[in-house]
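Every protein chain of the complex appears in place save one, which is left out.
Then we have subunit A:
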Amino acid sequence: MACLLEAPLRISVLSEVTATSRHYVDRLFHPDPQKVLQGVIDMKNAVIGNNKQKANLIVLGAVPRLLYLLQQGLSSSELKTEVLGSELRTEVLGSELRTEVLGSELRTEGAVVLRTEVLGSELRTEGVVVLGSELRTECVVLLGSELRTEGAVVLRTECVVVLGSLAMGTENNIKSLVDCHIIPALLQGLVCPDLIFIEACLRCLRTVFISPVTPVQLLYTDPTVIPHLMSLLSRSPRTQDYITQIFSHCCKTPEHQTVLFNHGAIQNIAPMLISLSYKVRMQALKCFSVLAYENTQVSMTLVNVLVDGDLLSQVFVRMLQRDLPIEMQLTAAKCLTYMCRAGAIRTDDRCIVLKTLPCLVRMCSKERLLEERVEGAETLAYLMEPDVELQRIASVTDHLVAMLADYFKYPSSVSAITDIKRLDHDLKHAHELRQAAFKLYASLGSNDEDIRKKITETENMMDRIVSGLSESSIKVRLAAVRCLHSLSRSVQQLRTSFHDHAVWKPLMKLLQNAPDEVLVMASSTLCNLLLEFSPSKEPILESGVVELLCSLTQSDSPALRVNGIWALMNMAFQADQKVKGEIVRALGTEQLFRLLSDPDTNVLMKTLGLLRNLLSTRPHIDQIMSSHGKQIMQAVTLILEGEHSIEVKEQTLCILANIADGNTAKELIMTNDDILQKIKYYMGHSNAKLQLAATFCISNLIWNEEGSEADAMTGCQERQDKLRELGFVDILHKLTQALDPNLCERAKTAMQHYLA
């Protein structure tokens, strides 16, 4: 036990301070149980509100002793009872007592020996282990030993109260307590029938578990704990309060949610939502918000739960009422938000549109506390993220867009001068506020062009994003780049404000050395900035972005690979020869072909897209094909032969069509019978898109350009002849009868060129 080992060392340092504290600990070792009890009570009074005293007592080893007393008391009252005569013993033994009586001392199987001294001097008897609670109670009654039980309960309870008090101190206190294995000891105590004692244990457990230093897993190690806690929920409002608090703080992963769900958390906690006690209602609500978060199973169950004849969603809506405490409104809104995101409530449901959303907007108002504003904004962002209609409604509700601008004004200039405490408070929340605002702006502007315009027109918005991109807090940087990404979906903004504020500069800087999550967002934004019409494209190209993007394509993360190749694809669109050459050079054919066999279809699609963009305009086609023709043809063959989606094959056929458009590149196809057979196959494919793409390719091959030179003409004639030999004319002829008008048209044009 860590705290015991450390003790002697610290004592030497704190010898003076601990002189008085020592006295308290010593009394816990007194032989007279009454004195021990008094000692515990005195200790309780000494530690209340005194962190120093708490630390001292922990250092002096009070915790193990208290735990010892606690467990002693536990084993005695709970498991044992006196045996006052052979008659009684027989009776007791007869009723399924697994005990062994060895002379005057009583030994039990795998259980603790009773030390009667602890329980009061009158009771000098032996203990018997009683298994099964009914039986135990029966024995207690039989033997008239209520007195003894009471004495034991008082001592135990006092011990737990002192432990709970110690836990209320610093985080170090909690660490020490956890190291002393307080949690299993207290959980064991919950088996006791005495309510006061159970409540004390739960209160202490609550204090320990809500501390961030306590590993939550400790709640789940013993599989019997959760069901037992569920059964204790009905005992009293206090047990409800403490247990739900423990659940709320210990439910951190989907696995935890599932464990609690499987043990009937919803059915057990739902009735607490209409408890008379506000505390209980509130804790139950919090518990539900934690259970429902990103959990479809829980959310789907919740919508069908009835509480006193009302649907749970109606109960939550009632909790949004404006005259209720903010905490309750906010948490109820969270529950409804999570249920909505999990698909349990429709986004156009009145309870979302007219109740939850307005409530969350209110939480963002200046009247609310900074913490509430952060939570409100984050929850709102989450609620409307996938739904453009909710985004539109939120954008006009209570001047939300303007209201959010206020999030950036902390610490305000006023607070700095007038009030140090407030400055401190503001500073602490400034980052949180900014990132929450960015998140909400990102969510608001993710779909609607008018909202994006409204956001960018908000006072100093672009400047704020730009400075947010280079803030020290990673959370703010991430949120800022999310916001920028959201706004970058606007053609108009890309052309105007993005260029005016040179957002590409901080963005590029952000890309240099950032964690993956930031990188994904930043590169995605970069993709948009590299679109052909974006004025930022030029300066970005000049800043040597190609290398960076190529390195992204080698990332382990599929999202980064997609973004990298996507950006390159955008960059190559209608680019000049120099840029294309640079891309090919930097990426390297090897990497290009590796990407063509990427397991992620998105990556494959974008790589094909890049190829297609590279292979556009005749001179470029011929040049690239002359240097990389062989590999490209190989890759194309491979993809056409492989198991790929229609889209991938279509894209590949389009590449072939581009190749066929080249002057010299044509020959690479014409000389490749295998490819020609494949084109022929796809012309007869059942999918019209593939037919069209293949026909396009053939059409390019037989194209007879007017006014072109004689040698080209001859080349054209040769190709046409060869293709006729291969039976393409017949196919084209058939396709002129095709149902698809595009296909039909394309085939007709091709036939005309034949005739010419």
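Operating definition for what follows: a residue touches a chain if its C-beta (ideal position, glycine included) is under 8 Å from a C-beta of that chain, and two chains touch if they have at least 3 such contacts; residues count from 1.
We take it that contacts and distances are computed from a predicted model.
**Q** The hidden chain: which UniProt name fits, "Glutamine synthetase", "Proteasome subunit beta", "Ran-binding protein 10" or "CHCH1 protein"?
**A** Result for the unshown chain: "Ran-binding protein 10".
**Q** Which candidate, A:G39, A:G61, A:G169 or A:P358, sits in contact with the chain we can't see?
**A** Residue touching the absent chain, from the options given: A:P358.
**Q** Considering the complete complex, identify which of A:R322, A:K421 or A:K578 is in touch with the unshown chain.
**A** A:R322
**Q** Using the document's definition of touch, tell me which of A:T397, A:S557 or A:T637 contacts the absent chain.
**A** A:T397
**Q** Under the stated touch rule, tell me which residues of subunit A contact the chain that is not displayed.
**A** Those residues of subunit A that touch the unshown chain are 321-323, 353-355, 358, 393, 396-399, 403.
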